[in-house]
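Here the complex is missing one protein chain, while the rest keep their positions.
We call the chains A and B, going by the order they appear; numbering starts again at 1 in every chain.
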Amino acid sequence: MNPRLLLAGFTAVLVLIPLVPGVPVFWITLLGNVGLAALVAMGLVLLTGVGGMTSFGQAAFCGFGAYATAVATTTWGWNPWMALPLSLAVSGGAAVVLGLLTVRLSGHFLPLGTIAWGLALYYLFGNLDILGRHDGISGIPPLSIASHPLTDPRAVHWPIWIAVILAGIATTHLLDSRVGRAIRALRRGRLAAEAFGIDASTTKLIVFVHAALLAGLSGWLYAHVQRTVTQTPFGLNAGIEYLFMAVVGGSGRVWGAVVGAGLVTLLKEVLQRVVPAVVGTGVQLESVVFGIVLVALLQVAREGLWPHLAALLPARPRSAPDPAEALPRRTIDTGRRTPLLVLEGARKQYGGLTAVNDVSFRVGRGEIVALIGPNGAGKSTTFNLITGVTRLTAGRVSFDGAEISGTGPQAIARRGIARTFQHVKLDPDMTVLENVALGAHLRGHAGVVSAMLRLDRRDEARLLAEAAEQVRRVGLGDHMMKPAGSLALGQQRVVEIARALAMDPELLLLDEPAAGLRHFEKGALADLLRRLRAEGVSVLLVEHDMGFVMGLTDHIVVLDFGTKIAEGPPDVIRTHPAVLEAYLGGAA
Amino acid sequence: MDGTILLFLLQDGITNGAIYALLGIALVLVFAVTRVIFIPQGEFVAFGALTYSLLEAGRLPGTVWLLVGFGVAAFVSDLAAMRRAGPSLRRLAVAAVSDLVIPGLLALVAARVAGRGLGAGAHFALTVALITPLGPLLYKIAFRPIAAASVLTLLIASVGVHLALVGLGLVFFGAEGLRAPAVSDLMVNVGPLLVTGQSIAVYVVTLVAIVALWLFFERTLWGKALRATAVNGLGARLVGIRTSFSGTLAFALAAGVGAVSGILVAPMTTIYYDTGFLIGLKGFVAAIIGGLASHPATALAALAVGAVESFAAFFASDMKEIVVFSLILPVLVWRSLTATHVEEED
Partner (left out) sequence: MSDVLLELADVSVAYGKVQAVRGVSLTVKSGEIVTVIGANGAGKSTLLNATMGALAATGSARFAGRDLARLGVEERVALGLCLVPERRELFSTMSVEDNLVLGGFRVPKAEARRVLAEVYDRFPRLRERRDQTAGTMSGGERQMLAMGRALMSRPKLLMLDEPSLGLAPRIVADIFRIIADLRATGVAILLVEQNARAALAAADRAHVMELGEVTVSGAAADLARDERIAQSYLGLH
């Protein structure tokens, strides 16, 4: 069944519910609360599951939205609809400020930071005169359409759920775009994303602000439904509840947020009304049950409930992209003779340990050069020095005559240097095609807004067609639409190569590309690299497999203990005594 | 502002700071050994305070029900763990003793002692005895099953435990606030300051606790084992230190320290079932400033937090909490920037 049909059906049901006679108002109100919560949970699901940032402070952004419109409509007499852009601007602005601070926090410092400002803001809301201090603001006008005030829960139901559905669609569109791929790539860490030109901090900020805008929208709606605003619903407790909804629904599933919001709101109702009626003592068990369920959920179903539900839906068959207009390609001047990449005296010191010891070599245009050496020789570190992941202690690296030492991975990507990783850094849940499309990130232009409004389809089509081309080029055309995690490790390495090729690079840096490949696969890889060389692409590779290296490369550099011990064409290296000594080990 | 007020505020700050220091140290200890950011530490403090106050008032504290209840839940968790590792009579016996017998005995002792007017010393000991086992029991129920999960998952679990404990606190302690009688009516003049016996008790007990902990970690094998687990979890397992052993010990220490902090706080202010969160958060601020790593840094930071709070309360009492919590942010940014980038290729 087509998900679009499912969504249309869902929308139809929601639209019709208030019109059905006999449905108690109580249920409509409850549904309204679910909708308001779903908006916040949706943003949070994006933030935690996709962006990898857990925030306990989302409720504060609801507060910004709610208070902004409360002040505007009561003190300044604005029309509620006019106050909507103001609410969004205030929440968004606050998100930019807080986001600049928060997204730079790494690991578990980030959620701790959100707890800090979440708390500070809660107390701030309760202490400002303009916000009515602890009494808050009341007498907020309701929304009206053509001078009919929407005071009846049945009437308010529609703006709330229209907002939820539009938000869900926009967010889904965002995730299914160039920016969306960048956001999803960040979940696995910055290294791979930055190597393809993605600005990690800006991308995280985009997610943060998007989530805050959804929360601000929820706050605006809340203010005009409840008609009174105090600090209580905007504190840490609410923040924890929203996080709970995201966890229940399943981090990363946009529509799972609706499920999570629904289940948790229902649970709260049951605990607040039903249980005390049964137990009879007015004992509030809400907090206890929440806590227990949360802990149990983490032990039993860490991915939330949505994956189980989604498994019940038939999978949508995904088809390979249609051919589209080709992206502009880099012209490589194969006539030039000056070396492309030059390392001079590159050194990396970690305290007393010298990992890379004054290594110098060059990679010429249209050459395949291999960097070999026993385990721990410093090959990966040298690689990281070239790609800007690690800073040089001394020495320089130049590319095409210009010095690149000290620049970061994004700048290096923009110069046309693409790389693969020793430990494969693909997103196992994204398809092969999407992973490869990440490589073409710098060749696309569509931004956040065009993604959400689906104006990016042409740009997307060209990016995906390019990615498809590269997937076929490396011989994995049959696996294009499979999740990358389902491929064998050797094949995943080849996907990484396709991703690097999607960048249309001038220099390709491959970190152990042949590891885990079977014999005929190595042959195919060698053929591919030879073809690239003929097209003028230069390759620097780190490898252990000597057979692979000997038959393919023009020039070999051998490292041991961080120092260059030999350099030359394969025939020389094959019989070089120092090389044999280094590999087989000195006699004890 | 004259010198007397300055000194007064400082003294107030240091007294509170001493309590935050114990809290912070417990948080750092638990985090270093188990990677759990233990938000509910504040609840241990509040429950300790409430237990002590109730005993001093001659009543049976609801803690006994918590203890027995958690014991049963922990036993179930132990049974589940045994099903995976293979049943053994010895393991069953050990679990039964630690989860059922000891809590049961403590509950009985408490029932006998409550209302007998045995004095502050006995009540101190009983409070610590009742609260300390809650730590390992909670560890078994909530954290040991997900011990290998990410710090974030453990943090969310921590929040869940906090929610449950606050709710249970209301159920077993009721909504009334309690305050214990001061440990002595002593008032000493130190220059322009008036130092109460209670404050002296706080300083002395805190110092003793810190020294005792230091000796434990430096001189005993178990203390070294905890440090080792914190430094290198895999290395610890390779020398035979069981992860669950370290976790249990760390949580027991945290609960014990929490109980002591609670007893110190009980005569100073009225404690409700939900006061723990705010107190815990301030210890938390101190722990973060100390980088969640260093005990001395945490203790010093705690004194600073106490002092800042004191001054903020004096100048702008409404903004007190805002100031204290906003303190964390620049520290987090700084810590985050200086922390080693974990994602390097190996």
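The definition used in the following text is that contacts are C-beta pairs under 8 Å (C-beta built on N, C-alpha and C of every residue); 3 or more make two chains touch, one makes a residue touch a chain.
The structure displayed is predicted, hence computed values, not measured ones.
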item: Hidden partner chain, touching residue among A:L166, A:L489, A:A534 or A:V572; value: A:L489
item: Touch list for chain B against the chain that is not drawn; value: 85-86, 221, 224-225, 227-228, 231-232, 234-243
item: Residue numbers in chain A that touch the chain omitted from display; value: 374-376, 485-489, 515-516, 544-548, 550, 583-588
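In the analysis below, only the chains that are shown with their structure count from here on.
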item: Centre-of-Cα separation between chain B and chain A, whole angstrom; value: 37
item: Residue ranges of chain B touching chain A (in the complex, touch as defined); value: 37, 141-142, 145-146, 149, 151-153, 155-157, 159-168, 170-171, 281, 288, 318-319, 321-322, 325-326, 328-329, 332-333, 335-337, 339, 341-346
item: In the complex, chain A residues that touch chain B; value: 54, 56, 101, 104-109, 111-113, 116-117, 119-120, 123-124, 127, 189-191, 240, 243, 247, 283-295, 298-299, 302, 380, 384, 389-390, 421-423
